[in-house]
Every structure is written in structure tokens, then in C-alpha cells.
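Just dropping this structure here.
With one protein chain removed, the remaining protein chains of the complex are shown where they sit.
So, chain A:
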Amino acid sequence: MEDMIFYDRMQFAFTITFHYLFPQLTMGLSLMIVYFKWKFLRSKIEKYNDAAKFWMKIFALNFAMGVVTGIPMEFQFGTNWAKFSELTGGIIGQTLAMEGMFSFFLESSFLGLFLFGEKLLGQKLHFLTGFLVFLGSWASGYLIIATHSWMQFPVGYEILENGKFVLNNFGALFSNPWLMPAYLHNQLASVITSSFVVAAIGAFYLLNNKHSDFGKLFVKTGVIFGLISSVLVAFPTGDWVAKNVAKHQPVAFAAMEGIFETETGGSEIVLIGQPDMENKKLDNKIAVPNVLSFLTYQNWEAEIKGLNEFDESLYPTNVPGLYYSYHIMVGLGTLFIGLMAIAALQLYRKKLYKSKWILWSILFMLPFPYIANTTGWYTAELGRQPWLVYNLLKTSEGISPTVSSGNTLFTLLGFIGLYLLLGLLFLMLAGKIINKGPETSNH
């Protein structure tokens, strides 16, 4: 039984982690492509259209990876989490079915037109198809976060005698207080990923002295989008999400922040330290007094319950994992704001394209938004454990009753092998497109 839960969780964690590397770029990049296309329509400067076309190639490759790794996500609810699907399908099936019907059809129908239809459609309609692809991908994010929010903070349901969750208020799924903060936070985080990718490719061209015109455009656009999104992801949206956790999942909040003791007169914010679960304390701690109380309740002395106040059976399953995920996300987020602020300042002083160390920093920063996005999701998901539906349905109660651990391990190994191949192919082909660079149209 333990093995079954472990392999089921590993398979879901592995496949969703790998999958989400792609949609986070898809969502952010579709916005930036629409921006380039819009600039082209307004200014008629070909460079913007060429930039849009270049990013469309990366987008298409990335989108294909997102699609092929996305289908297993929907199937796994049934294959590996049958009991969960049976009990909650009447509710989360709504939002997941809506995702298929409203966003995937929109995205996939218009992506073909966007990729192959520029000549057939003319520029304005071509812009429109790009916009619809953007809309589809953001609608998909919305419906997934709606599903996620219901699991974190269940609303609009009743539980029947046989344990089944049934919907009694459709509107509640979308007015869930968890939904909007989490959605905006997540979408901004995906814009950060695309901003850093665009800026990093631009920096790569500038440092290589090739495609310099595009290099400048990419760095500039990436830095502006990057600065705005990194600030907004922390404040106000990150703040809203954290306040929701503090209010509705206080034990997860204490674990995230690494607070073991309830401090009278206000809680400190932990910057660094290692949770020692055996002795219930934080080793090698560096912390700033009272700041957490202020950030959470705008009151320097507000009380925040430490982990030691709760019974151990209520703890999130993996407290150190949750703590590290959260701190990595927040630490990287802070770094993003710092780097983008300096870059934006240099851009304003017209020195950015010449300051090699900033360009190198931007280039090196490329993988980190992916890590921040991933650890952000880990924070949300590990914080919810051991629950699938918070406080109502345990993860151990959700797995498929008849799928043995050996079969799950077999498919997990298969997914690992297949996804390693996919990852290699993606890097190789993306590298090829980037190395070749944007093509200039001769008009």
C-alpha cells in the first residue's frame, strides 16, 4: 500500500513537473508574440513581424511538447487516481471538461491557422489568430487553477453518504476566494519565464555579436516585461496567495515559513535555515524579527501559530520539502526583481546593450524562472498534503484500488525514459532554431 501511494505520487509529480516546463513558456510567450505582432501592425516595422515569426517557431515546438505531455495528465486522474476521480469527478470533472471544450479546441484550431496561415489570412486576421491562441492558453490556465483551487479550498459541494462529492453550486467554483490570487500569481510567473527566455536569447545574440538588432529588441522587451511581472508576482499577487494560506491552511503556512515556535510580540521572517524535524527546530537560522507578522497581518505584533502548536498528525507530509520549495521560490523571485531592476535602469541610461556583466547575468538566469515556477507549484501541492481535497479526502484514499505498485513503477520508468528523450530532442531543436536566429524579410 505504501509503495502504491509512493509510485503513484512519484509518477504524477514527475509527469506534471516535466509537463509544466512547457505551458509556463507557452502562456507567457503567447502574450509576448501578440505584443510583437501588435507592434508590427501599429508601426509597420518589419522587425517586429520577424521577431514574432521567430518566436512562433520556438512556440510551436514548445506547444507540441506541452500537448503531448499534457494528455497523460488528464488520463492519470483515471488510471492512477481512480478513487479520487470517482468521488470528486462530478466537481473537478466540470472544470477539466470545460478546459478541453473551451480552451484546447480554441488553441489547437487557431494554432494551425497562426502557423500556416499568414499569407492566406492577411496581417490583421493573422494577429487575431495569434490572439485567440493566447486566449485559449490563458483560459486553460484559468480552468486548471479553478480545479486546483477547489482541491485547496473546496466550495459549492456536499458529501453524500457513499462518500461522493457532488456539486450544488456551479458559480462557487469560479467565485472561490482561492482562485483569482492563485491565477494571477501563476500567470505572472509564466510571463516571468517567457521574459527571461526572450531576454536571455537577446543577450546571447548581443554577446555573440550576431543578429544584434534582434538582440537589442529581445533584451529590451524581455527586461520591461520581466521587471513588471517580477514585481507583480511578489506584490500584490504573491502576498494575496500567502494570506490565503495563512488564513485557511495555518499549519501549511507555519511549515512553509519555517516557524516552529509561536512567538509572542510578533513572528520573525526566516531567510535561511534547515528544518530539524527530529528536534522541532530550525538550524543555522538567519531571520528578521517581526517582519512575517507585519507582512501577513500588517501588524508587527500579530501572532502567527508555529508548528509546535499543531498535532503532528496535521503536519504537511514533507515539511522540509515544503519549506525549501517556498524559500527557493521566494529567494529566486527576489533575485529576479533585483536583476531586472538593474537591467531596466541601465536600459533607461542607454547602457544596457554594452554592459557585458548584466547580459551575462541575464543569460545565466535562464533556467531559474523554471525552477521558481516549479518550486512555487511544489509549495502549493506539498502544503496541501496529506490531503487531496483539503481536510476532506486524504491522498492515500484517492489512488486506484486495483493497480499494483509494480505496474505503476513500470509506467513511471517508461515515462522517465520517454521524457528524457523528449527533453533532449527539445533542447537540440530549440538550440538549432536559436542558433540560426531570426530571419529578416526583404520588403
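Everything below uses one rule, namely that a contact is a pair of C-beta atoms (placed from the backbone, for glycine too) under 8 Å apart; a residue touches a chain by one contact, two chains touch by 3 or more; residues count from 1.
Heads up, the rule we're going with is that contacts and distances are computed from a predicted model.
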{"item": "Chain left out of the displayed complex - its UniProt protein name, from \"Spermidine/putrescine transport system permease protein\", \"Cobalt transporter subunit CbtA (Proposed)\", \"Cytochrome d ubiquinol oxidase subunit II\" or \"DNA repair exonuclease SbcCD ATPase subunit\"", "value": "\"Cytochrome d ubiquinol oxidase subunit II\""}
{"item": "Of A:M98, A:M180 or A:V291, the one touching the omitted chain in the full complex", "value": "A:M98"}
{"item": "Option touching the unshown chain, where A:F6, A:F170, A:F235 or A:W360 are the choices", "value": "A:F170"}
{"item": "Which residue of A:F110, A:Y205, A:Y326 or A:Y353 touches the chain not shown here", "value": "A:F110"}
{"item": "Residue ranges of chain A at the interface with the undisplayed chain", "value": "57, 60-61, 64, 67-72, 74-75, 77-80, 82-83, 85-91, 93-94, 96-102, 104-106, 108-113, 115-117, 120-121, 160, 164, 166-168, 170, 400-404, 407, 410-411, 414, 418, 422, 425, 429, 432-433"}
